[in-house]
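Here the complex is missing one protein chain, while the rest keep their positions.
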């Protein structure tokens, strides 16, 4: 009945959705942001530890949400680990494009391996109302890494 | 071009509209009421002198309005003169019916002569948006004669 | 109305009803559309659509303004719609009917005009845990801006208003207004309006019912209930968007200051001082939803021609069937089990987030809503902050569609296992 939905709900997604990685409060995080999708009530708190050299030493999150948003956050926390802030921002932009269009034209260039890991979420582009579920974590990451205040909010709207 | 409008604008109406009778402030009136038709801005002040025996000794009005409302007020002040308050109320009801339906079924009965005088306004029933112009004066009379306060307002809405 | 329903007093001829709703005949994602989101907004029968078209094609002009033929026609149609709403609600007088933009504005109007104009700081407004945000947020704004206390009546585990708690919260006589739903948009619970009104009045409070759902599913008689204010919305009653209704007892409308200022609602304006027109004009500033009023009137004619008995019987059949079928779905929890419930079901699967579930159902052509249905506090009350899916029925809903839903839910659970 739902066979064509396996594109969206790939095994990786269902697995990360059920057992999200880095799902915890990160003690000593120096960047924290909250993300909200008021439409469906998804909500997450993102903790990031940026090293003095400007690299993401660690990222973790807590919250509730659908399989897509949990899986996306889970994959994100894995993927950005060890990246510079600039690289994280680049990834965020590319991921957004992947989620919206299903493809990422210049993914052959830098960060190709990372984008490869995020590829399972590409199926979301066929479900316009679900794109926000996939991008919420990345919006929240942008908010966390934004200059200035330590506490940030993002909303997927 | 406007021949069929002679039913509405009979000579009597145009005449009373141009030169309304009893168009003045009535010094020593013991009943006063204001009437408003907010739609077209018609506005009148009605002065009535009720004798100790309860008869309308005199009625007069001031204000501005269309030919129909001026003529109706003019004819009314003439017609109610010398009537008891009960008779004035009866006339008011019958006139309302005349203006709305064009006929007055029980006019053969009492006050037949008075209704005869008001007959020229019967044409208004074919002009739904103008009925209020014709009845404003009578609404205002009802307000003036109502028990209680001395100052009354009526609105044709 | 063609009156083709008269024959079927045994019940509703759903196939015939469906012919009136052109939108239902389509396929979605290759499957026949199963529209189960009428509680969010109902579809429109061709009778409503063509009444609106006819108005715009033959008899349209602004109302109350032009002393000419088209404007008289439009004004008559607009006021006839008001009279139809008054009859529909069992109101004493058409002048008690105010047209607004939706139920939300109707409630805000009361919160502003009655709330700020008549209630005094220190008095309280009593709502319930099962309110739609439209009947929560305006009162919070009143509380924060006007110093009125906001009390919240509990909802029982079964999903009904806790009448003991209601009485307790009325006891000190401080409550000036009880504002509760006449039917929950999440639980389907129809609340005991008469009892609530009686309790409110005993305690010296007025009562407002949010009838956005109830007006669709139950016969409403505002005088029999003892309501003081009643709000509903056009688009859920098979009518147009852009129009809502506030009914209030004439005496209350007379006492209330106006809400929005502008044309139509005044009797005279100078820069120093403006005089208000009498109700309902006082509350209808600016050009009203003219074509929408005509459409709403057609919607009322439509449901009236079917008749509440037939449509309630149809709904009861659907609800009973759904209760049975949904209880067979493993891992499914349905919220609430009220005695008197209309055709609205919110549910959660144990292994699927509502948003994921609704995406699956959509693939099967089934339109249900996912989220918290503008009733966050109620979801919190039931420990379902993540939301639920909601299926809701209309005149056009079939027993087979309920089966389709139940089967899809079973399959969805397998999918996520």
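To keep things simple, chains are lettered A, B and C as they appear, and every chain counts its residues starting from 1.
Rule of thumb we're sticking to: a residue touches a chain if its C-beta (ideal position, glycine included) is under 8 Å from a C-beta of that chain, and two chains touch if they have at least 3 such contacts.
Model, not experiment: these values are computed from the prediction.
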| item | value |
| --- | --- |
| Which of C:12, C:85 or C:107 contacts the chain that the document leaves out | C:107 |
| Touch criterion as defined above, residue of B:26, B:46, B:68 or B:121 at the omitted chain | B:68 |
| Sole residue of A:30, A:49 or A:129 that reaches the chain not shown, by the stated touch rule | A:129 |
| Chain B, residues in touch with the chain not shown (by the definition above) | 1-2, 4-5, 8-9, 14, 17, 39-42, 64-68, 127, 129-130, 133 |
| Chain A residues that touch the omitted chain in the full complex | 36, 38-40, 128-130, 155, 157 |
| Chain not shown, touching residues in chain C | 22-23, 26, 28-29, 33, 35, 37, 40-41, 43-44, 46, 48-49, 52-53, 56-62, 65-71, 100-105, 107-108, 111, 132-134, 136-138, 140-141, 150, 152, 233, 235, 240-244, 258, 260-266, 268-271, 274, 285-292, 355, 358-359, 361-362, 366-371, 374, 376-377, 380 |
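The rule we apply is simple: only the chains that are shown with their structure count from here on.
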| item | value |
| --- | --- |
| Busiest interface, counted in C-beta pairs | A-C |
| Inter-centroid spacing, chain C versus chain A (mean Cα positions, whole Å) | 38 |
| Approximate Å spacing (C-alpha centroids) for the pair chain A, chain B | 78 |
| Averaged-CA centre spacing for the pair chain C and chain B, given as whole angstrom | 46 |
| Residues of chain C engaged with two or more neighbouring chains | none |
| Two or more partner chains touched - positions in chain A | none |
